[in-house]
Each structure stands twice: as structure tokens, then as C-alpha cells.
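The complex appears here minus one protein chain, its other protein chains still in place.
So, chain A:
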Amino acid sequence: MTQSQSLLEVRNLKKYFPIRGGVFGRKVGEVKAVDDVSFSVNKGETLGIVGESGCGKSTTGRAILRLEEPTSGNVEFEGNELTRLKKEAMRRMRRELQMVFQDPFASLNPRKTAFEIIEEPLKVHGIGHASERKEQVMELLQVVGLDVSHAGRYPHQFSGGQRQRIGIARALAVRPKLIVADEPVSALDVSIQSQVLNLLEDLQHTFDLTYVFIAHDLSVVRHISDRVGVMYLGRMVELANRDSLYDQPLHPYTQALLSAVPVPDPDSVRERIILSGDVPTPSNPPKGCAFHTRCPHVMDICQEVRPEFKDYGEEHYVACHLLEK
């Protein structure tokens, strides 16, 4: 792997949501949505984060941009510690970090036209005069493959794929360095999904973008990412270069996850690891390794001690006791 400059450093990130109950709404527990996650994102690369629902992948993405205030931990972007920035400073910083959301139906204001939606971030950040902004928005529409004459249309007049293009154009408007894309294609049909994935790749080359790509679809993540992190129950269990993660997964959860994906080839014969049971609740995660309740190779130590997230060579990070033997 090429040693490139890291753009984003996430260290020991935690996000706990309080559970309130009782007459006085006191805190009676907490949901450990993100529980001590560390990783870095290099300039110009795509870091994929995969995991099943409730694993904390979206919260991680939102905590980077401080759309959720992290409970503790550090997020360093180009040497700036984001968690300590004041509100106004953070707002200015968001010019550099933008987000693309999953649901193109819910993330666009239905009362605004495509033009107004894409222009808004430019206005917020005080970029250009009205006429310059108009020029920029028109250019953006072309860049993401939308018809310029549709600028005056409202979101409901676009299809799902087109709406996602508007969301991407909005994120691009302020020329960010990093885009956190949270499930950007999971609401789309297969034939539209590949259009949007290709667009994201083209934009990355043209604008020198860095992506954090959050998704549950392992095939999509393999396609688009340079490195991939796997999360389970608020923790990152494995992080490696894409090919080593998919070809030689080391963590039992990653192995099970990959074997569970249905492959569109009726002749493929694979050994499938079917995990028993469900993901435990993050408000009361198992002691020790979070995966030990479903792990086929569980040992005594797994039930007591949380495994360390360590580099097992060539920047292949894994949190598992099996490898320490």
C-alpha cells in the first residue's frame, strides 16, 4: 500500500446515546452506538465502512462531521481537531467535509427546486454573487449528469437516481475535500445504482475527492473502496486493504459476513457460515469481544477481555483473540 498522507484521523471515537426513563426522565442506561473506533483516511482514497444495521457505521459517519456530537475521542482533519471547534468554526469547516445521504426522498427539501437546493450551500458559505452562483449550479448539474433545463423542477419530479445526483451536486457545490457518503446507492435499483457508482468514481478523479463510503452491501463496497473497515456492534473488528480483506478475511465475523452474501452465479459452490442468533442490543453489549455470542470459534478469553484492535502485518487490523495465539 502506498504511504500517502492521511487526510482524516479518527481516534478512540465514542458516541453513546443516553436512554432516559422514569418520571423524571433520568438517564437509566446508554446505547453504545460507536464504542472506541479508530481509523485513518488517506488523501484521495475511498474508505469503505460495512456492517449490518445497528453496527454504528452511520453514527460514525455523522460523528465525523459532528452531525452527532461525539461523546469522546478525536477527529483530526488536515491537522485540525474537529471535536474542539466552536460552532461557527465548525460551520466554516464543513466547506471541506460534506455528506451524501441514503434516502434521496427524505434528504431534499420538497419545497425547493433543484437549483435552489444546489445553490443553498454556496449561499450559506457566502460564495459568489447571484450570477456567479447561477453559473456554478448550472455547471454542477452538468457534472452530475442532469439536464440543465430541469433546474427549475422540484424533487418529486425527479426519479430516485436523479435525486441522488442532486444530493451529490449539493455536496460538491462547495468543493469539499472529503465526502462522507452514507448508503448513497442502497435505495436505488440495480441499473441506476451502477450509474451513480460510476459517477462517484468519475467525480473522485476529476475533483480529487476523498470518500468515506458507508454501506451494508459488501459487493458495492468492494467495488468502490481502496480500504475497507468492518464494524460490529459499535466496534471496528477488521480494517484492511480491500483485496486482503475480501480474499483473506481474518476476523470470524468478516468471514461469516462474506460467506452469507448471495452470489449471482448458480454454479458457485461456497461453504456458507450461517451465524446463529441475532445481533445483541447495543444498550447491553456482551462483555469481552462483542461478537463472542455468535462466534463459531469462541474461547474463554473472548467472554472476558475485549480484544485489542491490532495490526497483523501490512496494515491489516483485526480485533480478535484467535490471532494472538
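Some points to look at:
Heads up, the rule we're going with is that contacts are C-beta pairs under 8 Å (C-beta built on N, C-alpha and C of every residue); 3 or more make two chains touch, one makes a residue touch a chain; residues count from 1.
Keep in mind that, in the parts below, contacts and distances are computed from a predicted model.
Matching "UDP-glucose 4-epimerase", "LamG domain-containing protein", "Urease accessory protein UreF" or "Peptide/nickel transport system ATP-binding protein" against the UniProt entry of the left-out chain gives the name "Peptide/nickel transport system ATP-binding protein". Which of A:P70, A:G161, A:P184 or A:G288 touches the hidden chain is settled by the complete complex: it is A:G161. Looking at A:I49, A:I168, A:A181 or A:A256, the residue that reaches the missing chain in the full complex is A:A256.
The chain that is not drawn here is touched, among residues A:Q195, A:N241 or A:S283, by A:Q195.
Of the options A:Q5, A:S53, A:S131 or A:S149, the residue whose C-beta touches the omitted chain is A:S53. Taking the complete complex into account, residues 52-53, 159, 161-162, 189-195, 197-198, 201, 216, 218-220, 222-224, 246, 256-268, 272, 274-276, 278-279 of chain A touch the chain not shown.
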